[in-house]
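Pasting a structure here, questions to come.
The complex appears here without one of its protein chains, the remainder shown in place.
In this document, chain identifiers A and B correspond to the written order of the chains, with residue numbering beginning at 1 in each.
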Amino acid sequence: MASAHADSEHAEHAGHGDHPPYLAHHFDTPEQQFDSAKLGMWVFIVTEILMFGGLFVAYLIYKGQEPAIFIEAHNRLDWKMGSVNTIVLLFSSLTAALAVRSSQLGKKNETTMWLTITILCALAFLGIKYVEYSHKFHDGLLPGRFFTAHLPEHAHNGHVLPQRASMFFALYFMMTGLHGLHVVIGMSILGWVLVRNHRGQFSPEYFTPVEIGALYWHLVDLVWIYLFPLVYLVG
Amino acid sequence: MATEVAGAHGHDEPDHLAPYLSPEAGRGIKGWLLTLDHKRIGLMYLVSTLLAFFMGGVFALLVRLELFAPGRTIMSAEYYNRAFTLHGAIMVFLFIIPAVPGALGNFVLPIMLGTKDVAFPRLNLLSFYVYLFGATFALYSIISGSVDTGWTFYTPYSTTSNTSVVSMVLGAFILGFSSILTGLNFIVTIHKLRAPGLHWKRLPLFVWGTYATSIIQVLATPVLAITLLLLAAERTFGLGIFDPALGGDPILFQHFFWFYSHPAVYIMIVPGMAVASELFATFSRRAIFGYFAIAMSSLGLALVGFLVWGHHMYTSGQSEFATTLFAALTMLVAIPSGVKVFNWTATLYKGSIVLTTPMLYALSFLILFTIGGLTGLFVGALSVDIHLHDTYFVVAHFHYVMMGGTVMAFVGGILYWWPKMTGKLYDESLAKKGWFFVFVGFNTTFLIQFIMGSKGMPRRYYDYLPQFETYHKISTVGSWLLLVGFLLTAWALIKSIRSGEKSPPNPWGSAGFEWQGTESPPVMQNFRVTPTITRGPYDYHLCSDEELFDGFPEDAEK
Partner (left out) sequence: MSDHAHAHDDGKVHAHVSSFFFLCAIFTALIGLTVITVAASRFDFGSANTIIAVLIATVKATLVATFFMHLKYDKGFHALIFIMSFVFLGVMLGLSSEDVDSRGRVDTSSTVRILERRGEQAPGGFVPDPRGVQAREHPTSGASQPAHH
């Protein structure tokens, strides 16, 4: 600022004749805006990882305290449905990445297709989750004081779970519930990106929302990549 | 973002070069509530956090008044528990965490960086509304039965207390998101929007401090979010994660809570340090001593702050091994804090010190923070803490750091940047009287609490033994002096708005970037000409007289 007035080449009005409509007034170049959006998203991803991380820490600590009960309780989860959901989410991650790719290449219809498939996968994930949840509700496999799987009427193959298995289901519902909420949020974001894509607002020069939406969707996938083996497979 | 403001319309509209407070820059209530301008959002934050400070202060005065005499003085024990809880919760979540970053940071940071706005202006406005939304929850909790758990919400009491815990916890949860959004915005702004020539080694120390704060906000706050969510779920659905009867561990709640809340005390103090660094440089008229060391010690505090949370849990049933480990790690915190204090002192040495009101606050900050920091070593030492834990010694230590540190720096910062924010000068002699009462009142209130605590007076108690009566009386009188001090300061500011003289662009003769090349108050886009930085923010030897004394012809002649 020492030379603020002397340096006229950085003057406000210079070089802004080609300011494209998508470029906000406080950015100088599209690249600066793109980089800022991406950095912001990565910082946001960090916060999400730490938020889910708290639940994972609680899960691992309680699992370490009661390993036998956790293993017994996790056998009541349906690992087959979990695996199918894993494949659905991984596939949706692929289509999200492909949506970014076609958007980068300016192929609007292809982008629409990949985004639609991604959203349909998210719906499928939630559908399978719903089936899983209703089985758990039916069997009394619920958290805390709603847990009834230790009662004789909920005996599974002739034996019941100990009451302390309620901790496993408390964590199971918190983790999958919060993840499910993120699936819904991610779906809404991708839906909004889909609408904007349909309006033709994206081009090889400006595809930031597609990129950011896809990053969020990959985050949802990342959480599941850890959640699935830890909760469904090793208990 | 912000295409509505400028974008396609180009930059020729006179609006965006109008002073940001003028009607041309945005008319009426809509021009404020829907503004994307960081300066207006900063001012809205300033007003809201000061209101929260006032509310928290009223509860503090009520608590002190109740303790004026043993037994019942003005309220029942039940209401006393609520009063100290609300004092803590409001001061922590509604005032001290958002105060410096939200109010001063939002206003000053983009100007210091030589940019027109923060990276995500809409997110910035959103963070303010999220703050208001969270504050609404907190207010709802206060009127619907209030909270009596202490601001720490420890389980199992917080899961069984019949007060309105869930709404307060959800309020804090929502306020956390506001904090995250502000931190995220600042990180991106500092990385991507610096003016040409403003490389990392030229960043003002306020920016470095805000950067460190933002890192903590982003890394720690999500853990608070999940902890409070679990607590709310525990109360609502009987989740059992912190309930021993269901295999849960209440101490794990404390781990989770302090994993956020210890770094959170650095969210509170590091911005205070950041403001103080600016004040010391400006009012000593010299380059800050150990620029790099101060900048790095902010980052050091941010990182070390994550390793020491267990020192809040020495007596809570944590394992002996863990307490020993945390006690050892805690001593690390002294290093970056010490680096800062020594460098500030060295900055003062042989500086041309000007004792303006902001500088008086900065010097108070230095003294009081040093006392607060050193007593922190007492309570951080495992063996000593077993005696001092949960006594008034801890209360005094905490207030010396938070109030003697952050609040002093915050008030100093408000006064320092006031002419830039409002374009008006304030009455120095009135503000100095205010400072005197604040300083004396603060020490009267809290110094005595160190003695009281070391003699064994427990914190949060409604009643006390006769031998503590004199101490409590002195402390309560101190709280009244503090009130007088803050009222005088508030009056000085109100008077300035109503009838203050117009401020020149650089009333303090500072070399800081925010005073150069901007008007007082700044125009909507901060600069008429995008600045190019050719020197550091404290390079007084590279400044011309015109730069330092613009608008003070009589000074420039000297």
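One rule holds in what follows: a residue touches a chain if its C-beta (ideal position, glycine included) is under 8 Å from a C-beta of that chain, and two chains touch if they have at least 3 such contacts.
Predicted model only: the values in this text are computed from it and were never measured.
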item	value
Contact set of the excluded chain (shown chains only)	A, B
Contact residue for the chain not shown (choose from B:196, B:338 or B:456)	B:196
For subunit A, the residues touching the chain missing from this view	28-32, 34-35, 38-39, 42-43, 45-46, 49-50, 53-54, 56-57, 60-61, 63-65, 79, 83, 86-87, 90-91, 93-94, 96-98, 101, 104-105, 205-207, 211, 214-215, 218, 221-222, 225-226, 228-230, 233-234
Touch residues of subunit B, complete complex, unshown partner	191-199, 219, 223, 249, 251-252, 255-256, 259, 306-307, 309-310, 317-322, 325-326
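Assume only the chains that are shown with their structure count from here on.
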item	value
CA centroid of subunit A to CA centroid of subunit B, Å	33
In the complex with subunit B, residue positions of subunit A that touch it	1-5, 7-8, 10-13, 16, 19, 21-27, 32, 35-36, 39-40, 43-44, 46-48, 50-55, 57-58, 61-62, 65-66, 143-146, 163-164, 166-167, 170-171, 174, 178
List of subunit B residues in touch with subunit A within their complex	1-3, 5-8, 10-12, 16, 114-117, 119-121, 123, 180, 184-185, 187-188, 191-193, 195-196, 218-223, 225-227, 229-230, 233-234, 237-241, 243, 246-249, 252, 256, 513, 516-517, 525, 527-535, 542-543, 547
